[in-house]
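Shown here: the complex without one of its protein chains, the others still in place.
All chains are identified by letter, namely A and B, in their written order; residue positions are counted from 1 within each chain.
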Amino acid sequence: MTKYATTLSTRRLPGGLSAPDGKGLTAQVPLRPLTPETLRIALPTERYMPLAAWSIGSIIKAGAPLFMTAQGVIQACPRTVQVTQLVDGMTLSSIPERCQILQLTVLEPSPPTQPCLAPLSSRPDPADLQKRAAEAGLVGLGGAGFPAHQKWSGELHTLVVNGAECEPFLTADERVMRERAPAIWHAIDVLMRAYSLTKCVIVLEDNTPDALAALQTTHPEALQDRDVSFTILESRYPSGAERQLIWLALGLEIPTTARPVEYGILVHNPGTLAALADAIDGYPLTDRIVTVTGPSIISPGVFRAPIGTPINALIAAAGGLQPGDHQVRHGGPYMGWEIPEEAPGMHAMTHCLYAAPAIARTTSPCIRCGLCAEACPVQLQPQQLFAALSHGQLDHAMHEGLAHCLRCGACDQVCPSALPLTDQFQTGLTRQRALSDEAKRADRARERFNARARRLERQAAEAETRRHTRRQQSESALERIRAARAKESI
Amino acid sequence: MMPSALDVLTTILAFTGLLAVGGLLLQTLSRRFQVDGSPLVAKIDACLPQTQCGQCGHPGCRPYAEAIAAGEAINKCPPGGAETIAALAELLGVEAMPLDETHGTTAEPMVAVIDEDVCIGCTKCIAACPVDAILGASKRMHTVIADECTGCDLCLAPCPVDCITLIPRSRPANRISTPSVGRLAHD
Partner (left out) sequence: MMRILRWGPPRTTREIMQAVWIALVPGTLTSLWVFGSGVLVNICLTAVGALLAEWLGQRLRGCATKPALQDGSTLLTAWLLGLALPPVAPLWLPLVGGMIAIGCGKQLYGGLGQNPLNPAMLAYAILLIGAPVAMTTGWAVPFQHAPTVTVQAWLHGMTADGVTGATVLDLYRTTFEGLTAPEIALHPMFEGGGFGIAPGVAWVALSHVVGGIYLLSRRVIRWQAPVGVLVGLLGLAAFFGIDPDNQVPVLTHALAGATIFAALFIVTDPVSGATSPRGQWWFGVGVGVITYLIRTYGLYPDGIAFAVLIMNFCVPWIDQYTRPRIHGEVHAIRGTGRGRL
């Protein structure tokens, strides 16, 4: 039926977890559209430019531009709404920052029905595509949220579609591949032609046969003559991490300090590709597919929800939480992070909400058993890093490779002493970033101080020269006068 | 048995020779393996926070670095605080000491903000800024380039209308602690 080569990857991730998948909870639940009564959109913490009237009571149409971020990405208004208020809050990121939250009352429950942007031709050139991605608010939907158009630069040759949703319980990407296979193919086609990509590898895990079938049955004529292939990975966490995926699918090891595009490899999440297809048709990114799951959710489900949907509304749509003490995590059980109840609404990167009973772990001292090192997908020695960080030796931890840590949490899962390893690493890296920022600031301040000192010196010298010239001039004038008077007196 | 004069002489000569050889060796090695030839002042300057605030009594970080190199105390930098003192102590091989609080106390990093409605455009703050982080012209409103401001507060005093204030430089709040992943049942 298909002309595409389907190969099993022979490479194996060092470490990682063969985790229980938990995807069965939501894999077969029908996709439900969800429109909440209010939206809570967190505004960027960096500089941004409002593109709509935000005064209280003003009405914004569905699909109308809301604001532009510092990276030039325009966020569209997901629904026709009325502005309720602007409040202070914290972002939904793993390191929450102070931000402002735009509260909107939804007036019309449907997403934009007419194209909000002029549809592009089926063969858009790179510049148009780049512009469109930015104005349609296209960011990486896999979790990193990197602006899509910024990836499309340099000499690209390979497109890798990251359909390896390795984290347990997550089904959003798989659902996108099942529901939106033609759109994904369309986006692949457009990207391959626009950037003259020679190769496309669609990477899936062996536990998502439905997604594979959906993609294989819908392959378009247009791509028949292209080098498109499927690579199936053994399902193992975290094989879907970008660098790990490239290693498993292509055998290329991308340095931690570089981005894959620097090596000509473009990695996209299937959700991003589906959104790109919509953007080409003129629809900005307004909705995304979210899995709401976990042992504490009464009826786990998969929802198509607008950006800004309050976390509570998502959980309520999934039947709410079981009675008892629970924690809600943004993202999956491993890579996710606990979010407070007053969190703003979901953003474009919210692929999963996971709720589980809150268990107090009792920790014991590290005995260097090395199970964490066996689980580490980048072959760090977490026990050594942990020891260094607990003794405050950040430099030593960096020397031991802390910067390579994916924060995937595999070590946490196997640690017999139940130590919060990943938390410690995250704290260490945050501290390191703060220190290096501080160092950069200091360097800049030093430069500016020296530049100013040089300028003041130069100005003083110039003033001195001017004074000197003037004095000379006046002296020579006096000289002349004296000479003249002397002549007269003779 | 008394050692003969010759014995004593040989011993003295042998030890002197040994010490001389050892001394020469040490000197050669220390020259040969001298770490990083950059001058001391630059290294000291690298430890200082570059706030250029002058709280140490010198007109900037570099002059203070020169003074430290000439033997001044290392604990006169309030913005750097204990970390800077520790770094300097390690660099210079001296004992770390508590901050000399006559020069001020360590506070969180600040940034200057000009109340633009009040500013009269006198340019006095522009002249005072040690890192040229204030933009403006005579009779025109001034503004602080927040990214370049070191929060030294030197612009506060010259302002005739007191329109400059220091506010904390916003920093990301700490990650919400997530100690309990709630391990997945494996069995």
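Throughout what follows, a residue touches a chain if its C-beta (ideal position, glycine included) is under 8 Å from a C-beta of that chain, and two chains touch if they have at least 3 such contacts.
Please read these numbers as outputs of a predicted model, since none were measured by experiment.
*Asks:* Out of A:I254, A:V267, A:A313 or A:L429, point to the residue that touches the absent chain in the complete complex.
*Replies:* Final answer for the missing-chain contact: A:I254.
*Asks:* Please identify which residue in A:R132, A:K151 or A:R243 touches the non-displayed chain.
*Replies:* Counting the whole complex, the residue in contact with the absent chain is A:R243.
*Asks:* Per the definition of touch given earlier, which of A:S364, A:S436 or A:T465 contacts the omitted chain?
*Replies:* Of the listed residues, the one touching the omitted chain is A:S364.
*Asks:* Just name the one of A:P14, A:P119 or A:P220 that touches the chain not displayed here.
*Replies:* Within the whole complex, the residue contacting the unshown chain is A:P14.
*Asks:* Could you please point out the chain A residues that touch the chain left off the display?
*Replies:* 14, 157-158, 199, 243-244, 246-247, 250-257, 262-265, 362, 364-371, 373-374, 377-381, 383-384, 400-401, 404, 414, 416-418
Definition applied: only the chains that are shown with their structure count from here on.
*Asks:* Provide the residue numbers of chain B that touch chain A in the complex, in ascending order.
*Replies:* It is residues 45, 48-52, 60-62, 130-133, 148, 150, 170-186 of chain B that touch chain A.
*Asks:* Using the touch definition from the top, list the residues of chain A that touch chain B in their complex.
*Replies:* Listed in rising order, the residues of chain A that touch chain B are 19-20, 22, 90, 94-98, 168, 295, 327, 329, 333-334, 337-340, 356-361, 409, 412-413, 420, 423, 426-427, 430, 434, 438, 441-446, 448-453.
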